[in-house]
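Here's the structure we're looking at; comments come further down.
Complex shown without one protein chain; remaining protein chains in place.
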Amino acid sequence: MTDVRMAVIGVGRIGLTHAETVAHRTHGARLVAVTTSSAKRAAEVRRRCGDMAVYPTLDRLLEAGEVDAVVIASSTSAHVENVERCAAAGIHMLCEKPLALDLEGCDRAIAAAEAAGVKLMVGHMQRFDSGYVEAKRFIQAGAIGVPVIVRAISGDMDPPPASFADLSVSGGLLLDSMYHDFYLSRWLMVDEIVRVYTEAGALIDEGVRSVGDVDNAVVSARFAGGALGTMTASRVTRYGCDLRTEVIGDEGAVQVGYFRQTPVRLLDRKGVHHDTPQSTPDRMGEALVRELQAFVDCVRDDTDPPVSTEDARVTVAVSLAATRSIREGRPVDVEVGRPETMARRKSGLPCSDGGRQRRDKKV
Amino acid sequence: MTDVRMAVIGVGRIGLTHAETVAHRTHGARLVAVTTSSAKRAAEVRRRCGDMAVYPTLDRLLEAGEVDAVVIASSTSAHVENVERCAAAGIHMLCEKPLALDLEGCDRAIAAAEAAGVKLMVGHMQRFDSGYVEAKRFIQAGAIGVPVIVRAISGDMDPPPASFADLSVSGGLLLDSMYHDFYLSRWLMVDEIVRVYTEAGALIDEGVRSVGDVDNAVVSARFAGGALGTMTASRVTRYGCDLRTEVIGDEGAVQVGYFRQTPVRLLDRKGVHHDTPQSTPDRMGEALVRELQAFVDCVRDDTDPPVSTEDARVTVAVSLAATRSIREGRPVDVEVGRPETMARRKSGLPCSDGGRQRRDKKV
Amino acid sequence: MTDVRMAVIGVGRIGLTHAETVAHRTHGARLVAVTTSSAKRAAEVRRRCGDMAVYPTLDRLLEAGEVDAVVIASSTSAHVENVERCAAAGIHMLCEKPLALDLEGCDRAIAAAEAAGVKLMVGHMQRFDSGYVEAKRFIQAGAIGVPVIVRAISGDMDPPPASFADLSVSGGLLLDSMYHDFYLSRWLMVDEIVRVYTEAGALIDEGVRSVGDVDNAVVSARFAGGALGTMTASRVTRYGCDLRTEVIGDEGAVQVGYFRQTPVRLLDRKGVHHDTPQSTPDRMGEALVRELQAFVDCVRDDTDPPVSTEDARVTVAVSLAATRSIREGRPVDVEVGRPETMARRKSGLPCSDGGRQRRDKKV
Partner (left out) sequence: MTDVRMAVIGVGRIGLTHAETVAHRTHGARLVAVTTSSAKRAAEVRRRCGDMAVYPTLDRLLEAGEVDAVVIASSTSAHVENVERCAAAGIHMLCEKPLALDLEGCDRAIAAAEAAGVKLMVGHMQRFDSGYVEAKRFIQAGAIGVPVIVRAISGDMDPPPASFADLSVSGGLLLDSMYHDFYLSRWLMVDEIVRVYTEAGALIDEGVRSVGDVDNAVVSARFAGGALGTMTASRVTRYGCDLRTEVIGDEGAVQVGYFRQTPVRLLDRKGVHHDTPQSTPDRMGEALVRELQAFVDCVRDDTDPPVSTEDARVTVAVSLAATRSIREGRPVDVEVGRPETMARRKSGLPCSDGGRQRRDKKV
């Protein structure tokens, strides 16, 4: 089978990482193009990924017609349009999370991919991290009993530029960052979040404040089966990229993530010192590789992507409810918004058989 | 100076630990009596603490008249009456937290001690733990910048007996257990909690459910200065006594607590294994000793106790607000309830100069 | 039963710690006297331990005749004479390790105690540490299979004063410090060390060098059953009091000791930071309490001390062989020097039934 010809739409920080991954770490795929309007960025991409076509816009890329699949790493506000155009061109897509800024956008994107019969996978990166995979396995094997509480944190070392933090571009902190904790929690707890309450503030960063976003937030969540969740997102975890999740069950607990990167410690009169992951690729490098490979494999094997679009859509719904809770100062029920598709919504759960396990227990 | 003659009122689990501490670990104090109506328990106390008087009731103890100070470790619902009677007898008191089940009880207890001119200190144990003390020092020294988020958890390995969980006896999970996280958070953040929202449930334990309490809870908190908090309490952390707190500032973070007890690891084909603290004395043994010593010292030196009654009173107010949030399903403002004593309420803050530090910063 | 009246002979660093332990932490014993010729030290002891008799010399203490048992914490070179005189006075003894500077001294001390019918226990402190106790339990339970290698390190933050390092006073680094690793290794491996080879040097400290001692040493050891050992002793582990031992078996391993003291971590832009134990009491505080209690208990219950004199004597023999290896530049066989007591030497092994377990296996 010939290699999948791939392009990366948007080569900002995460886009460049994806480009490198396609170029150097993925089997059965080749990086044939990227889009960027910056000659300087194009040069940087070529330096790190080898030679490939560079197009100033997605239009040009589609006109060239030499691509089987794309990674969409443009700003969130451009996702839906990107998905619709690529779908129309018959191109498979791995789209960075979140799929859209609202449910209507999600529905349009999903419909476009379904109509075109192309794959649409959303980048739920952490589900490919060995730590999270193992935690999921422990939970499924009953090692912690019935999950009752999930505690999660997503921390970035520095606030994003104000242009990015803008709610109309990125959707804000909850849709951009805490989104991870929402999909991870739903996946690990095998349950849906039905209510969220958010305390948040623009506590540190003027840029974030100026565009109406927040830089720190804590969310309390309730799951359909009664379990509880608490999620924290911060743009000021200066000590590193802080991605941790713990699930407490009635027989034990799992904790994912820790604060060590390089396998060395320095010990001196002041104590013991070691470093932490400084960026998402530091902590999630292998997960990014596995995610891209999983996408390439489902394109080559014509199988369903391991992350369903419904899973992505429901996670947007949770993020929007949590964002709304900030404005309204009250707990907000999660509205999935398509009552006629309740059956499908259930399949939004990454592991639908987990429900049975829960029903047998006392929760 | 002669030793302080001490008694312990109530020798349940924590009371027995206090009795042993007075008997064996405290300088300048002697254990001269305990109260218990159980001959078996009396024998156990004597076996572990040496000989002393045993009285069936507090009345008898007071009649005997040989005591300078007491540790009140009876059920919470008896605290206020115990305090009032000991105060009337001119006896100094270290009272287990919480001081009372409501603010009116707190006010009665505080007034009784003030009227009698005796010391009344409330058992904010963790503030004497070297980990928390050091975290406080780091924060005061500016090592983490301005605190913006506090994340805390208090986990017990097993639910309490239903007789104890009863809201009319213990005040329930939030007043009994999460109370710790509230006073620690206020102390470490040097700020007051002004609003709380609770998600909670009786998810596991029938006994707890039968008396109307919950066994798991998560709280979102907002501080007066804008900072955020998330507190978790669970009665089912089977892996150990899980007391952890982390404070994230805009320049760094501190994390208190970890999951190792005995300094040994076993490594085999299944991996690496080590144990955790199994009980509060396991994790907080030294803190309990330092707490009692601090109380004895302030009795001997006639100084103010290191934990103010106002600090204890405000923590009860926060716990009650969080409990009320369960019933009302909405965020609840913390009501301290004595507007005429706003000045005093400020002094409820364990470290009042911290406010200045905060004001200089951008939060 | 009345309390054991105890005295501490020599109140240097470790002697003062023992005095405090007797005064405050031991059940069934009272600190009634110490010996010191320094009025300043006497005042310090009284400040920390309460009131007691202070004698300038052991003679005076013995004349006073009010003591049932002593802790001998004088310089090693005085141990034998101290033991002989206390034994002659019918006093039980806990003697700091090593018992003597040579085997002849050990024999004299042991004979004196036996002739007088008093207890003589040698301070093998680490065997009372919960980490080592648990490691021993794991090994006995077969959790690591047959032990094949022991790796140990004993590190002090700073070199001792030259007056102490003097070989004629302390016996030098191997007898003073690596001694711990020798008795721990023999105890954990349930086997005798039969050959040692030492590389050592006065690499850092002029004072140590000037009196002919070394400040760093590594020893390779062979056990009777074929197992191997490597021990490291250093006077310059500036990062803390570094006491670690690991035993590797053919099915797993145990590791005792780690580098954390206060349960708090600071995280900032430079990484993660935490402290380490700074002194033996920091790391071994509880072990010192348990050791003293074990001694008091065997005095009160008239039972054999948990550390046999033969165990202490053999450990001196190993230390002397390792010291001799420095001078002779070759591996040295351990000579126990009493062939007629080979049977007894076997009982020098802390756990003689372990041999059977080993014989059943292939080592």
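We call the chains A, B and C, going by the order they appear; numbering starts again at 1 in every chain.
Here is the rule we go by: a residue touches a chain if its C-beta (ideal position, glycine included) is under 8 Å from a C-beta of that chain, and two chains touch if they have at least 3 such contacts.
Model, not experiment: these values are computed from the prediction.
Engineer: Among C:133, C:162 or C:236, which one is in touch with the chain left out?
Structural biologist: C:236
Engineer: Given that one chain is not shown, which residue among B:3, B:44, B:102 or B:268 touches it?
Structural biologist: From the options B:3, B:44, B:102 or B:268, the contact with the absent chain belongs to B:268.
Engineer: If the hidden chain were put back, which of C:63, C:114, C:251 or C:304 would touch it?
Structural biologist: Checking the options C:63, C:114, C:251 or C:304, the one contacting the hidden chain is C:251.
Engineer: For the chain that got dropped from the picture, name the residues of chain C it touches.
Structural biologist: 145-146, 148-149, 151, 153, 155, 195, 197-201, 203-204, 206, 216-222, 226-230, 232, 234, 236-239, 248-253, 329-331, 362-363
Engineer: Considering the entire assembly, which residues of chain A contact the chain that has been omitted?
Structural biologist: Where chain A meets the chain not shown: residues 24-25, 27, 50, 129-132, 134-135, 138, 143-144, 251-258, 260, 262-269.
Engineer: Since one chain isn't shown, list which residues of chain B touch it in the complete complex.
Structural biologist: 238-240, 259-260, 265, 267-276
As a working rule, only the chains that are shown with their structure count from here on.
Engineer: State, to the nearest whole Å, the distance from the C-alpha centre of chain A to the C-alpha centre of chain B.
Structural biologist: About 40 Å separates the centre of chain A from that of chain B.
Engineer: Hey, how far is the Cα centre of chain A from the one of chain C, in Å?
Structural biologist: A distance of 56 Å separates the two centres.
Engineer: Residues of chain B that touch two or more other chains: which are they?
Structural biologist: 251-253
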